[in-house]
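Note that one protein chain of the assembly has been removed; the remaining protein chains are unaltered in position.
So that you can tell them apart, the chains are marked A, B and C in the order they are listed, and the count of residues begins at 1 in each.
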Amino acid sequence: MINEEAKKNSLNRLKRIEGQIKGLMRMIDEEQYCIDLINQANAIRRALEQVALIIMKRHIESCVAEACKEGEGEAKIDELIKTVDRFIK
Amino acid sequence: MINEEAKKNSLNRLKRIEGQIKGLMRMIDEEQYCIDLINQANAIRRALEQVALIIMKRHIESCVAEACKEGEGEAKIDELIKTVDRFIK
Amino acid sequence: MINEEAKKNSLNRLKRIEGQIKGLMRMIDEEQYCIDLINQANAIRRALEQVALIIMKRHIESCVAEACKEGEGEAKIDELIKTVDRFIK
Partner (left out) sequence: MINEEAKKNSLNRLKRIEGQIKGLMRMIDEEQYCIDLINQANAIRRALEQVALIIMKRHIESCVAEACKEGEGEAKIDELIKTVDRFIK
């Protein structure tokens, strides 16, 4: 499960991402140069990926590690790999 | 340059993405299952990619096509390929 | 460490990928349609990602799980997350 540190870290980042989304909407509204708009969308995408990685790290440290200790890691590892697979696509 | 249609389409999508970000923040706050959080972050990332593609399409239809007609496409195509390169990374 | 099953599975897939690379070289040599060439390159990229995921799964099942059982998962999990990060970029 997510803990206080990962929670605070990811919520802070998502608050910043909200600001970046608003910034991108303003840039589009002002009809700024398309390549700048695309690069801004890409920067937000990267920021979101970092949030997902923070949560994934915490998930492995807690749920996956716990399951492994109890010799029942298989289902958790399968689920994790499927999640990574969706993410690299 | 971006036109009314691409502007409206991408702003509508970004408004929806804002809602999805808020939804993810709530899910984190409620300490929902990590894999669900990651999948939600991934869904938002996909939605952002679609916004970028709408803008890229419009960019090719206007700036790149215009430059090609005038026999000056090279710099615009270089810039576009660099943008795609940043995006697939 | 990699085991016999993951070894055999990934080597078989890499042999098939070698054939796909040769196929793409032939398609380029025959000057086939660019979009078909790009789609073929993309298919090979996907096949390579699946090889990486097979090895990653095995790595988690062995090294990461082992380290977690001994209460020393932290460094292994850090390393894994950095590897996933490089992969989604």
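Here, a residue touches a chain if its C-beta (ideal position, glycine included) is under 8 Å from a C-beta of that chain, and two chains touch if they have at least 3 such contacts.
Everything quoted here is computed from the prediction, not taken from an experiment.
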item: Chains in view that touch the one left out, judged over the entire complex; value: B, C
item: Missing-chain contacts mapped onto chain C; value: 1-2, 7, 10-11, 14-15, 17-18, 21-22, 24-25, 28-29, 31, 33-35, 37-39, 41-42, 44-45, 48-49, 51-52, 55-56, 58-59, 62-63, 79-80, 83, 86-87
item: Residue ranges of chain B at the interface with the undisplayed chain; value: 49, 53, 56-57, 60-61, 64-65, 68-69, 73-74, 77-78, 80-81, 84-85, 87-88
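As a convention for this text, only the chains that are shown with their structure count from here on.
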item: Distance between the centres, which are taken as Cα means, of chain B and chain A, whole angstrom; value: 16
item: Between chain A and chain C, centroid-to-centroid distance (C-alpha), Å; value: 22
item: Separation of chain B from chain C, taking each centre as the mean of its C-alpha atoms, in whole Å; value: 27
item: Chain A: positions in contact with at least two other chains; value: 49, 56, 80, 87
